Structures are given as structure tokens and as C-alpha cells.
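Here's a structure for you.
Only one protein chain is missing; all other protein chains are in place.
After this line comes chain A, so read on.
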Amino acid sequence: MPLAPATKRNLVTSALVAPAAAWLFVFLVLPFIAILVFAFGERAPEGGYQAAFTFAQFANLGSRAAAFRNTMMIAPVGAFLCLIVAYPVAYFLAVKASPKYRLVLVSLVVVPFWTSLLVRTYAWMYILGSRGLPNLLDMVGISDVRMLNTPGAVLLGIVYGYLPLMIMPIYVSLEKLDLRLLEASADLGAKPLSTFFGITLPLSLPGVMTGTALVTILLLGEYLIPQLLGGGKVFFIGNALVDLFLQSRNWPFGSAIAVTLVAVVVLVLLVAMRIAWRFAGTRQVDLV
């Protein structure tokens, strides 16, 4: 019996969605359920998980306050610094750059991704380490400058590593911007700064919000940069998780921290979407 067209369309849709859905279910939903269960359990005497129902792990979150504090401070600040650096670049690429070279220039933004972030961050470790910049400064008489293992080093690594992720969404929204609107604004007497804050920035806000949310969320789970550039001094929740799961094998406590982190991420997303929607009016906001 031939299928009705609508049924057939639904079948095709299901078939196309199925692989991704199965993948996400097995590798995201199931593990997350496991983590959620662990979070209310107890550490087995020899490490790992032991069934129980207790809020003790959550009550103990305070013992990792430093990791939370570092993450909650440095991630948003890092994302903001990324934004400050990325916006002019995106603006130049989308508005000022000649269309002839635009593609090349945009590709250049992405080129760093061809090398692993690990390798590139390692390079910074050397540059900021005692044999790098501080050594050069020492030669001109400025001694005892510590760069590595400071919040500044972590922030630098963050801006360096995540800049392309901030540039791209802003570039996309600026590229869609109708340049005649900027001419209209000038025609109506607005000076360049007024045009920027009245027209350009509001209309590129979806890209700004997307980039900021993207970078912030990724930073909240960051492990590598604080590990390499922050040493033992500036560590994130990600570093605490690695310790808890792999070193002290306290899975339930690690799970409780992970659950809290996910809750924070969801909250950040919701707030970001709210703001983006309000500024962008009824237009669709494409988040992540």
C-alpha cells in the first residue's frame, strides 16, 4: 500500500534525525542521567560510587569554592575581553574589508584552528615562562616579573584561544547588516558614533550574544588553559573535576559539581537569550 505523502515525509524526517538522536541519547543523555544519580550517592570506601540518597555532596560544594570563584570570574571576564577584541575585527571583515579579500581574511581567522589548542597553549606556556618574556625583561633590568600561573596568563590564553569563536558569529550578523541603513543614519544627521550605538551595535546584537554565550559556556568547562597557564594557582571547575574523578576517585562529589556546572550553564544561556530577544525584537535569535 502506498504511503500518504505526509506519512512519508515524517518517515524521511525521522530517518534523517535518528542517527544524531541515537548518538546524543547514548553519549549525552544516558551519561548525564548517570551523573545525576551519582551526585546523590556516596563515595565507596575504595573510591568510585556507592548507592545512597544524600545531599551531602551538594552540601560540600563550598570546599571547591575557589574553583567556582575562578571559573565564574574568569570565564565571563575572558568572554568579555574576547568580545572587545573580536568586535572591531569582525566589523572590519564584514564592513570595511574589500569583498575581493574578504574570504581570504575570514579564512585567516580560522587558520589557528588547524593547529591543536594544546600545542598553541603550550607555546604560550613557554613565552610566559621564566625563559620567555620575563627573561627578556630581566635583560633590560626589569627583574622578578612573574607571568605564568597568574589569572592574567589564563585570561591571555582564553582570549587567544577563543577569539575566532567570538569573531565568526559577530562577523555573520554584521555581514547581514544592510549598509544602506548606516548611510540612512548618517543622512539623518547621526555622527559615526551615534550610528554605531544606534544602528550597527543593536542590529549585530544577535551575533554578539551568540558569540558571548558560546565562549562563556565553553569557558565554564575549560580545563586545558588553566591547567597549562594557571598552573596549580588558577584552576577552574574543569580542573577540580579531573582531580575528583581521576585522582581522589570521589565520583559522587565530582558528579555534584558537574551537575551544578550544567545548571549554571543553562542559566547563563537563558539569560543571554532573554537579553538577545529583547534587543532584537521579534527577529529570530540563533543561539549556538
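Worth pointing out:
Here, contacts are C-beta pairs under 8 Å (C-beta built on N, C-alpha and C of every residue); 3 or more make two chains touch, one makes a residue touch a chain; residues count from 1.
Here is the rule we go by: contacts and distances are computed from a predicted model.
One chain of this complex is left out of the view, and of "Lactate utilization protein B", "NADH-quinone oxidoreductase subunit H", "RNA polymerase subunit sigma-24" or "Spermidine/putrescine import ATP-binding protein PotA", the protein name its UniProt record gives is "Spermidine/putrescine import ATP-binding protein PotA". Residue-wise, the contact with the chain that is not shown comes from A:P202, picked out of A:G129, A:P202 or A:G231.
Across the entire complex, the residue among A:V37, A:A56 or A:A190 in touch with the chain not shown is A:A190. Where chain A meets the missing chain, the touching residues are 178, 180-181, 183-191, 194, 198-199, 202-203, 279-283.
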